[in-house]
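Handing you this structure, nothing more for now.
A protein chain is absent from this complex, but the other protein chains hold their places.
All chains are identified by letter, namely A and B, in their written order; residue positions are counted from 1 within each chain.
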Amino acid sequence: MKLLEVKHLKVWEVQTGNVIVHDTSFTLEQGQCLAIVGESGSGKSVTSRAIMRLNNKNLQQTGEIFLKNEALHLLSEKHMQRKRGKNLCMILQNGMTAFDPSCLIKVHLYETLHTHFGWSENESEQALMQVMEKVNLKNPQEILHKYPHQLSGGMLQRMMIALALALEPDIMIADEPTTALDTISQYEVVQQFINIRQQMNCAIIFISHDLGVVRKIADKVLVMKDGEVVEQGDVQAIFANPQHDYTKYLIATRGAINDHFKKVMGENVPC
Amino acid sequence: MNVLKNLSQDKLGITSLIFIVVLTFVGIFAPLIAPNDPIAVNMQLRYASPSWEYLLGNDHLGRCILSRMLYGIQPSVLWVFVALAASVSIGAIVGFIAGYFRGNVDAVIMRICDVMLSFPVYVIAIAIVAILGVGLGNILIAFVLMKWAWFARIIRTSVMQYVELDYVKYAQAIGMSHPSIIVKHILPVTFSDIAVVASSSMGSMILQISGLSFLGLGIKAPNAEWGMMLSEAREVMFTRPELMIAPGVAIVMVVLAFNFLSDSLQVALHPQLRQSNQSQQKLKWFKAPAQHEKEVVK
């Protein structure tokens, strides 16, 4: 069964008429992980936000979006709001700015859980303790009573993942979740996504320009360039045998940087 | 000259600029342009209605209101501009020293600024008038004495940003002298920031200084000044309210023109402000000082 189906999605700027995403279609199956790759400005984020209907007011979109055969593009704003969080969960790039800086972390979490499940603070706390354990956040009590600026970007990123786990959505949309992190935190966050994939039956849309990460966790890849999908398909197939020039270029440059890196390290690291 | 080009696309801005330029000329050449002697008393023409000879009518002493308005441009606008220029210059020099050399010099200067900024301009103006006596010159001195600190602070922040830039560091590294770095590399880029803060203060300064004249602390009779003309008109407000119109409208128009010009200048100097999204960030930088400027007391 198709979990998500996007048909002829088009997004453009109202004032200038600039088209940001051209006629894009793709599908996502239950439990699958779809990676959207491309350079910055290629329309990856806009596409993912369009699914949740969360783009800025100056962007307009047309096209059809079905979640479990329900037409999201036809829902009223009020009904759409209920889908967000509960069915479609988003994880942002920068954890440091994703939480209200003047409130404790718990405020956002409790509000969200209360909105969707009507849980009391106690119930929310219990649920969060469990999921925070899963994403390797120690001392959940303490973390919940901190302000965002008192935690690290990686911790906040995992906090968002934990909230997503508590919400048990159909699809988790992660918008460049590793970009703003240092290498170690990146590794931890990627591990969390792999765990989620193994333990839960939750589909993931993973937006990234880091092909290494994509290769590790994705089943399917969608390559975007200048708002257009230039290639999509199985992750193995695409990496092994890229069809489009742009995909080849992306894979090649990554390889080149990698080779260069290894070379430099090899020269400098005394054996 | 991009600035002028940008500005010329902004109708309101360019209109304001033209208005101000014309006003300045009229103010400077008032003795040639004014139809009558502004201080010639003619009791037969008391409160006379507008006529061809006296286009705006006559005041309580039968003096020509239009001529008084024109002569009033000098103390009401041009001298304020001189005072502003003086305090901006002092503020710029001090701000450059503090922002460029940092360290102890900076600390001392900033503490002095803190102290100066603890006094509302109005209060200091009153104190200085109390010491030196009533007069427009003394009010202007008070403004120069107080306002420089506020400009110094903003210009310091602006300078500090640019000193951090690589090309300035490079200039320092290759041994360029401090004065030539300041003149060649920092002054040109900070100039736009200075222009914006200065122009945004002009409107409020005109209001404040005319307010002090209104209180009778400014220019001495029989010389004409808009604030004082309003003060005279107030005496007969209940019987001759029309005397309040000309000077009041003139002040509003001039202040509006400067405020519009300041806004347009800000956009013209930083065209990226026009795109609304990033603009907010940059605007914040400009608006934050404006918040401090709360002495825009009228």
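Points worth noting:
Throughout what follows, a contact is a pair of C-beta atoms (placed from the backbone, for glycine too) under 8 Å apart; a residue touches a chain by one contact, two chains touch by 3 or more.
Note that in this section contacts and distances are computed from a predicted model.
This complex has a chain not shown, and the name its UniProt record holds, of "NADH-quinone oxidoreductase subunit H", "Nickel transporter permease NikB", "3-oxoacid CoA-transferase subunit A" or "Peptidase M10 serralysin C terminal", is "Nickel transporter permease NikB". Shown chains touched by the hidden chain across the complete assembly: A, B.
Between the chain not shown and the residues B:Leu17, B:Ala34, B:Val159 or B:Leu230, the one that touches is B:Leu230. From the options B:Pro50, B:Pro120 or B:Pro188, the residue with contact to the chain not on display is B:Pro120.
Listed residues A:Lys10, A:Lys68 or A:Lys83: the one in touch with the omitted chain is A:Lys83. In the full complex, subunit A touches the hidden chain at residues 52, 54, 81-86, 88-90, 92, 94, 97-103, 108, 111-112, 115-116, 147, 149-150, 160, 163. Touching the omitted chain from subunit B are residues 111, 114-115, 118-120, 122-124, 126-132, 134, 203, 207, 210-211, 214-217, 227, 230, 234, 237-238, 241, 244, 247-248, 251-252, 255-256, 259, 277, 280-281, 283-284, 287, 290-291, 294-298.
Following the convention adopted for this analysis, only the chains that are shown with their structure count from here on.
Taking the mean of the C-alpha atoms as each chain's centre, subunit A and subunit B sit 52 Å apart.
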